[in-house]
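See structure below.
FYI, not all chains are in this one, though none of them got moved.
Note that the chains are named A and B in the order they appear, and that numbering of residues resets to 1 at the start of each chain.
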């Protein structure tokens, strides 16, 4: 099996190394990751300037671009052959609920899927992440399973793993995305010259975190697995919209 | 009605001005846009540095951040009161099919919706865009309609308008997202010192462009309106995944 591995925390992130080490036992792994922390990069592309690639001491490709750039560049130019799967992570910190809209880790998996490859995103949920090995083992379990049972072409799996020893995991739960409180998280501050600046602050707590959500699973010690759409079309609002458009199309 | 207006092409873009002018006839408009072209920004956030805000000669807020930053900052800090709707555009060029994954214009609308407001994204489809007025008028038509008929809380409308005079439009079509060929669009080049660089190249042509898709509507002279999910959960693959997870959870 050939795997393209990427992340959004950068090529030096501990989660990337841990996942590389475990995946290398079951696959040929090519690692292509941003040269800087690109958390919050979502599916962004580098369009206004060219991208440069360097090799690190570990043999990873370090890219002056986004996670999406990395996957695109990796599959088409840096791998000797096309991958069988695209894996992103291990992210340091949760990618739960609406985090998935902003996450570069989830975006890397989405890009893999959009390019035609099965793809998973793996995140470790904790404040001071320690148990990368747990998340790496879970990732290996699921990836092995996907080799046997390929998934629908329009999905990626978003995997969140509690930051506990592997043997302390309660199991795996299939979940839907919950969501966080949409409170204002912006912090108004001043720079050292007294000019106003705004910081995007820490994420608010979860709001929709009831049973069935990814938040709920992880809080209760389970690995959360959520299937994520790569096609954003909201098919189930077609009827409603059909009626609506009649009222304005004249 | 109070509208927050943003885009991803930057505060100086002709599509933003055109849309501002037309929306101002029906609403109080606060415009908050990136200080640079942020096409391809997707839902990215500025997390590693603070954001600064300036006012332009037109009275727009110019923000050193992404479209998503703009919407977040605009609704919470720059508007005197919360908006009734968030509008993004007019984008210079199509946001069709999988473009929506990367588009900062669509992302601005998604952020509006995630923050609790009805939201639409408007793009003008053409090579040398001219008829911004057409797209502006269509946007006004649809926004007026949405005031009467509010939409489901998890959707934004992605509107693509052919670059023709308003009276030449064939009508409006409800569409699903098609998609483009996933050919390799990366261009390997050298910088002036002879070092290798990679450019993300122009978008490939559409692949899945049959009847019912947004590509098909626009190619045939119709305005395309696609409902976009803000919740990425792939509910319709739950059965398949339920079975799959049983095979690996031991």
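One rule holds in what follows: a contact is a pair of C-beta atoms (placed from the backbone, for glycine too) under 8 Å apart; a residue touches a chain by one contact, two chains touch by 3 or more.
Fair warning: this is a prediction, and the values are worked out from it, not measured in the lab.
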| item | value |
| --- | --- |
| Identical protein chains in the complete assembly, only 2 of which are shown | 4 |
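Throughout what follows, only the chains that are shown with their structure count from here on.
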| item | value |
| --- | --- |
| Euclidean distance of C-alpha centroids - chain A vs chain B, Å | 22 |
| Chain A-touching residues of chain B, taken from the complex the two chains share | 36-37, 39-48, 50-53, 66, 68-69, 72-73, 76-77, 98, 100-102, 104, 107, 110, 114-116, 141-142, 144-146, 148-149, 151-152, 154-155, 157, 171-172, 174, 176-177, 179, 182, 184-186, 188-189, 191, 195-200, 225-235, 237-238, 240-245, 247-249 |
